[in-house]
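Note that one protein chain of the assembly has been removed; the remaining protein chains are unaltered in position.
Chain naming follows the written order as A, B and C, and within any one chain the residues start at number 1.
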Amino acid sequence: MFDIRRRLVAEALGTAVLVTTVVGSGIMGDRLSDDTAISLLGNTIPTGAILVVLITILGPLSGAHFNPVVTLVFALRREITASGSIGYVFAQIGGGVLGTWIAHLMFDLPVLQLSETVRSGMSQWTAEAVATFGLVFTILAGVRFRGDAVPWLVGLYITAAYWFTSSTSFANPAVAIARSLTNTFSGIRPIDVPGFAAAEVVGALLALALTGWLLADQSLPSKIQINPKGAE
Amino acid sequence: MFDIRRRLVAEALGTAVLVTTVVGSGIMGDRLSDDTAISLLGNTIPTGAILVVLITILGPLSGAHFNPVVTLVFALRREITASGSIGYVFAQIGGGVLGTWIAHLMFDLPVLQLSETVRSGMSQWTAEAVATFGLVFTILAGVRFRGDAVPWLVGLYITAAYWFTSSTSFANPAVAIARSLTNTFSGIRPIDVPGFAAAEVVGALLALALTGWLLADQSLPSKIQINPKGAE
Amino acid sequence: MFDIRRRLVAEALGTAVLVTTVVGSGIMGDRLSDDTAISLLGNTIPTGAILVVLITILGPLSGAHFNPVVTLVFALRREITASGSIGYVFAQIGGGVLGTWIAHLMFDLPVLQLSETVRSGMSQWTAEAVATFGLVFTILAGVRFRGDAVPWLVGLYITAAYWFTSSTSFANPAVAIARSLTNTFSGIRPIDVPGFAAAEVVGALLALALTGWLLADQSLPSKIQINPKGAE
Partner (left out) sequence: MFDIRRRLVAEALGTAVLVTTVVGSGIMGDRLSDDTAISLLGNTIPTGAILVVLITILGPLSGAHFNPVVTLVFALRREITASGSIGYVFAQIGGGVLGTWIAHLMFDLPVLQLSETVRSGMSQWTAEAVATFGLVFTILAGVRFRGDAVPWLVGLYITAAYWFTSSTSFANPAVAIARSLTNTFSGIRPIDVPGFAAAEVVGALLALALTGWLLADQSLPSKIQINPKGAE
């Protein structure tokens, strides 16, 4: 185990790099193309890729949450203490905001901005609840059956969710706060952040409840077995 | 082993998320671009990605069929009972339909729709037979030689098959039914579903027959060996 | 070990599916987009993906050569007999031609065609020699150090080589013959095939010679070690 200072630095650093990737690649894709689907592709592929990297290299330090609802779920499962989880959330928010500002510095934009992109309404909130349900389900089932594959699972899940949700799957309140501070491709109006965060909490709690039943109290296969015979 | 209720929920959930991804990313790609190839790319990458995720995390529960012809093949191989396989198919169809509706909710579209996209004719049916032959062959050979790699193999196979078949490779009757209920990018007219399903069954049975001979009755290498010497 | 009939079927089947993917995704990408780079992307991603699949699932049967110059290299290394290698090459060519025709059937095109796409000249031949050098080097070094990773290495190498060579990296005489029989995106004039094949042989022999020295006669690390200490 690493001490709490190192774990908090890992959470802040990881969330910072994640947000720099989301915001920076959004700016890059938007500047270089008139086709929004191409910009979104240029936003998606880097985000999925960096998640695999960050969770692999920072997971052994802090667990690589980078996300307050993930920390909330592990707190409810009593796998992180209440005080630890509060520290995690502050580190995630602080790191995320820093990540936005670093992206602005690199792209020669004013550091301090507020987004004007409207992201609100029932369909967007449904999308965020679905996206976060899927993310938390992926993490909890991945941890249960294939702990070593979790970095890939999360990276691939978010790659998909950018496209199958109408909201492009924020699924992360700390990232949403950080993205409210950039008036670029990936931004969200500050006033729309609470709606997103609420929907994300709902999705996360639904996933926690479902996995509590679905994955509970049965013999655990140590490896994935599509077909017990064939796997020999 | 997980009990039958959990296995059926896993099949329904997995097929739902798969269809939500196919339909949702189709809508997203279509809305954001005038270039159909880019829309298809935005449909392909999420579909391949989510398959890796879903088969990894739900495989230990239900085997992660998500597909009536896959269930049929395992029933013919007597690796699932007749009653179990009927339950699986209903769960797949129900989950798939739910997946379409969730996509509509997220993209603010009428929930109940019927597709008007014509997908019929000998070349399309040939494509579906080829696509499903390849999918079932990939699964059966993957299970035989590299059970742990099956999630990746299926995700990568479908990524390829979206582009090398003229039908974009449905290869799944439950998904075809679900896609008949959306009049968006990935839809198929309800009247065209039986032709697709029949072609898919033909392709699956061909793969079952070929693998029955090709992979049978010989000493099984425990690992892939491109070159027995080099692998040491 | 599988018997020679099964190995030949595996070579024919693998080369057929590989060519169907190359030709089919080329047609799909070309039809759907006016931007040639997008068509090439829609040609590249499926080709890389299917290579990972085919080498994983057919490698245990035949070694998954799918390529006469790969078979030549293994014959020169005395890892396949002369008669076996001749059988492999015929199976590869036959399978490849079949693959082109299946693609034509699926896309409702005349089955029998001849390409009119000029691919000739010193820069193209240089590209083919470079591409095949890299492919054979990747296979031989991969087999030496990480046999289990070879499917991924080849898929990723070809993904890159489609773009870093001016010829889009055929790197395979059997595939070149098969592609001479389609007058679509991925075609090559029959008269240009011998030049490509000769350049490919040159590249393969250079890789064989270099690896013979570079990888020879030294203690073999059983795993990749970027940093012996850090890897523990």
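Criterion: a residue touches a chain if its C-beta (ideal position, glycine included) is under 8 Å from a C-beta of that chain, and two chains touch if they have at least 3 such contacts.
Computed from a predicted model, the values in this text were never measured in an experiment.
Asker: Would you list the chains present here that the left-out chain is in contact with?
Answerer: A, C
Asker: So one chain is hidden, and I want to know which residue out of A:20, A:92 or A:184 touches that hidden chain in the complete assembly.
Answerer: A:20
Asker: Pick out the residues on chain C that sit against the missing chain.
Answerer: 35-38, 40-41, 44-45, 48, 121, 123, 126-127, 130, 134, 137-138, 141-142, 145-146, 149, 152-153, 156-157, 159-167, 214-215, 218-219, 221, 223-227, 229-232
Asker: Across the whole complex, list the residues on chain A that are touched by the chain not included here.
Answerer: 1-3, 6, 9-10, 17, 20-21, 23-25, 28-29, 32-35, 38-39, 41-43, 45-47, 49-50, 52-53, 55-61, 63-64, 74, 79, 102-103, 105-108, 139-140, 142-144, 147-148, 150-151, 155, 220, 222
The criterion applied here is as follows: only the chains that are shown with their structure count from here on.
Asker: Could you say what rotation angle superposes chain A on its sequence twin chain B, using C-alpha positions and rounding to the nearest 5°?
Answerer: Angle of rotation between the two copies: 90 degrees.
Asker: Counting only Cα atoms for the centres, state how far chain A is from chain B in Å.
Answerer: One centre to the other, that is 27 Å.
Asker: Using mean C-alpha positions as chain centres, tell me how far chain A is from chain C in Å, no decimals.
Answerer: That pair's centroid distance is 38 Å.
Asker: Multi-chain contacts in chain C: which residues touch at least two other chains?
Answerer: none
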